[in-house]
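Provided herewith is a single structure, encoded as structure tokens, for subsequent inquiry.
For this view, one protein chain was removed and the others were kept in their places.
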């Protein structure tokens, strides 16, 4: 079940850290696919991120000048790693980068409360640390840092970064345990008020994979509205990995999950497992939200990468009709 | 703890499949109560469902002409089973049936995206498959289909079925693992905008069981509002079965859970366990929702089926007074 990585675009930082980005919100794990066991040993790595204004009143994070995207690059760590994030603010407003899930001192909090932000034009380094599970008492353990986390601005517009988040300053942060199964593909989906990755259908991202590829989704909630994330024809365990530890793992198996501001979750699925290829929908299941554009496509191609029968018609239909109510609701 | 089933109404489909319905949203597992282990072996079964207009601008699914209910019949499968659902559309609008949790090809997706719906008067068959947990890598497993799922329209009114869902086109879909404990009674509760099963108190369903019966609740969220489901005097583990696997099962135990559009969960409780018989409330815990009618009764009768002391008075009170604020909120 370990699969070869089919990276089209990836960036190595410091020679080893998985830090990558793609314009449509996908990010790829660099290097060949394998178990992560014994891969890293608590290294310190560095990445420079550029916050830049984008067309349409957006602002994005990017790994190089001119490469900002919404969402920003997916950042990855293994438990025990430290990541030093040097943030370059090329905009005319203060902004910051605030992570969920990892350890930081108050001066790396990213909040105005601690004067932890970049003024316009300023460069500032934020240090994110992580750790493994540690013994608590008896058979219990304090949890380690592993999880499908996220990062976002905490300073633009308000002291909570409401302006920065609204305009696109967010991205996924994945912390793995050594030994975790690596995916072939990674997708980031951000439900942010009435938009997905600051787009509405049909301009929302179309994520693509070949039948059977191991696909990792990270879903992030932002803004001031509530949402539920639904993926057609695929389901996952509502736990740390999306998989079950064994027959007695009690985790709920779900295909729809609350995705509210500040929350994130992730899971791995095998593309098209048991259902076959096709242009599957993902969408917010709040009816008034899906009806007004919070929907997108997950194109599962045939195993050889070719377009499955009927998929192009579905894609065309999505682009032409997804917004249009097709019937009146009265008169049965 | 295995209990005898007290089915008042049930329908066998293909001789074995548990597919049943009752007008107040209850459904019963057919056959005598026992462990499901080795009961079925991946059979294919067929059911015909009729979508019909109902009084009050509702539309429902039913297992026979003239028997549509809101919610529709509870459909059940064991992991590995296939269910072929032949949907007859007797209405004047397009509609479909879209399941959560199970496997389907794009042409059984139930969405206009794939032209997977019934035009007015049309009959169409949708195929739902399921599978058991499969090895992933190391000690992890890709989850099987088992869960407390649901099905709903995905085509009436809008491409997401907003009109059909609003009018009552939904029901519970239960996929069990072989060996799962079977309940004596099954209740389906749908929080759909400001209504429960498209009713408001005091017309919401009164579910009934005798003290000690094993009762299975399936709760489903629909519409465009957020809700929380609360059941008085009973609690459950927030995992696949509602029970704990053992002393080290870490699951949260809860009596109140988010129930938002597109989500569903289920659990088993022993009616009145530790608390005795009575007319217990279930309700949305969002105060403005419970105050305006999102509440109902779970009548736990005495073990012999007789009415417990005080219960009739509570039922009468519920019908007469539950809507009326009894005091002003100002001036302590």
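Per-chain residue numbering starts at 1, and chain names A and B are given in the order in which the chains are listed.
The criterion applied here is as follows: a residue touches a chain if its C-beta (ideal position, glycine included) is under 8 Å from a C-beta of that chain, and two chains touch if they have at least 3 such contacts.
Worth saying up front: this structure is predicted, and the values here are computed from it rather than measured.
Interchain touches from the omitted chain, evaluated on the whole complex, reach A, B. Only one residue in the set A:93, A:118 or A:174 touches the chain that does not appear here, and it is A:93. Of the listed residues A:42, A:262 or A:320, the one in contact with the hidden chain in the full complex is A:262.
Taking the whole complex into account, subunit A touches the unshown chain at residues 52-54, 57-59, 91-94, 100-101, 103-107, 109, 111-115, 129, 131, 133, 135-147, 149, 155-160, 162-163, 165-167, 221-224, 226, 237-241, 244-246, 248-249, 251, 258, 260-265.
Contact residues of subunit B toward the unshown chain are 1-2, 35, 139, 179, 181, 226, 228, 230, 232-233, 235-237, 241, 243-258, 269-270, 273-276, 278-281, 283, 285-291, 295, 310-311, 314, 317-318, 321-322, 324-332.
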